[in-house]
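Only one protein chain is missing from this complex, and each of the others stays in its spot.
On to subunit A.
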């Protein structure tokens, strides 16, 4: 049967979310002849719809449904209703991501073994490793068109990169380049090459940056095996007396409750919505929520150790011109406990426009100390810090029954407090980042606090044993054979690298597994 599919068609795979995990999984399954209904809470926006305007774009794309926060992270104070800067649209946060596409380092698959016991951290080794993932990473890099992989050249360096590179080399850093980016650089691909427009975070108007919104989703739809239902907000996953999932209830674009039957359900709503949905699907058989026999659903929330460093120089930089994140220093990504912490971090170029710089440089600050920094905006350079943070059981997504969304469903509360290792790593990264710019003659530097999270990980983590986590090595829940998790919430640990490439690689691999198991009649 070809798309569109009937609500009563119980042979379809239902995928919830269409971003890096769900969007890729949907296309990969459709290419294999599997019938897929993808339910996307947001609307469909394509390059012609994106806007080169930070707040207007935020209004168009960002997930702004109510959420609440707690814990000692500064986001809970400065942006209490906005724990994450992620997207509600077809393509999910692949519309917003910068394109940085890095493989995990080998040791990062085995954090518990490599780092040893860390007080207060709920570290666990992934049940998979670098060798197993290598062929899937290669497929992911080809799909995304990642620069500096295959035969693809790197991006040219922007003004912001040139400042960053000069400082990095002056400090003796060796692994410094314009990044491995899912951005087209040549005229020989299916996507237009990068025009150095800036506004990578606002959706690439050239389509030069990979996003599932205008690659995998339409490719999947073209097979006739994929139906994407936009503005369909899933409320609950249903199951039968045998404990197998049977379908989902969702609110359609008009707010009417619908029920789609399913052979398999795959959850890919990012690390807040995915556990929220499993918890909101609690039943008499599963009173603590679906797939939660371990009690780990919603726990071990990771957001990467992040922060930014901006610096002002005596001459113009104009950092906003060009690709936002095409610049990286990888020397600090190694595991070297002599620095006073386990794990490592990457330094990556970053710029914000004046509207977002005003909001994020030092939230809540005012007066001339703050405004004199903005007055020097044209002479400013910037970088982002992204490093491995420690999974902690107490950092978690729970249901807040006191606050309901537009559909009357309890919202996610996001509780986060830094681990001492996170703080030690951030302080080290601030010091190194500031030294990079001071080596080029910075007259003033700004160790800027973390923004609302874009890397949300770990709330349905992968584990060898059912008691330690929510899903197995395939992203299949330990408890329910035909229920899968397909997004970054399945991360066992976060590693130092931007997560999208790994989410995509896991999704391609998961599609292969699901199709094989369906053929074998196992699910």
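Operating definition for what follows: a residue touches a chain if its C-beta (ideal position, glycine included) is under 8 Å from a C-beta of that chain, and two chains touch if they have at least 3 such contacts; residues count from 1.
Here, contacts and distances are computed from a predicted model.
*Asks:* With one chain of the assembly withheld, which option in "PaaI family thioesterase", "Twin-arginine translocation pathway signal", "Succinate dehydrogenase cytochrome b556 subunit" or "Glutathione import ATP-binding protein GsiA" matches that chain's UniProt protein name?
*Replies:* So, among "PaaI family thioesterase", "Twin-arginine translocation pathway signal", "Succinate dehydrogenase cytochrome b556 subunit" or "Glutathione import ATP-binding protein GsiA", the name matching the hidden chain's UniProt entry is "Twin-arginine translocation pathway signal".
*Asks:* Out of A:71, A:269, A:353 or A:387, point to the residue that touches the absent chain in the complete complex.
*Replies:* For the chain that is not drawn, the touching residue is A:353.
*Asks:* Which of A:158, A:215 or A:280 touches the chain that is not shown?
*Replies:* In the full complex, the listed residue that touches the missing chain is A:158.
*Asks:* Please pick, from A:19, A:42, A:179 or A:198, the residue that touches the omitted chain in the full complex.
*Replies:* A:198
*Asks:* Tell me, which residues in subunit A touch the chain that this view leaves out?
*Replies:* Residues 51-53, 55, 156-159, 162-163, 166, 194-199, 205-206, 315-318, 320-322, 353-355, 357-359, 364, 366-368, 370-371, 374-375, 377-378, 440 of subunit A touch the chain absent from view.
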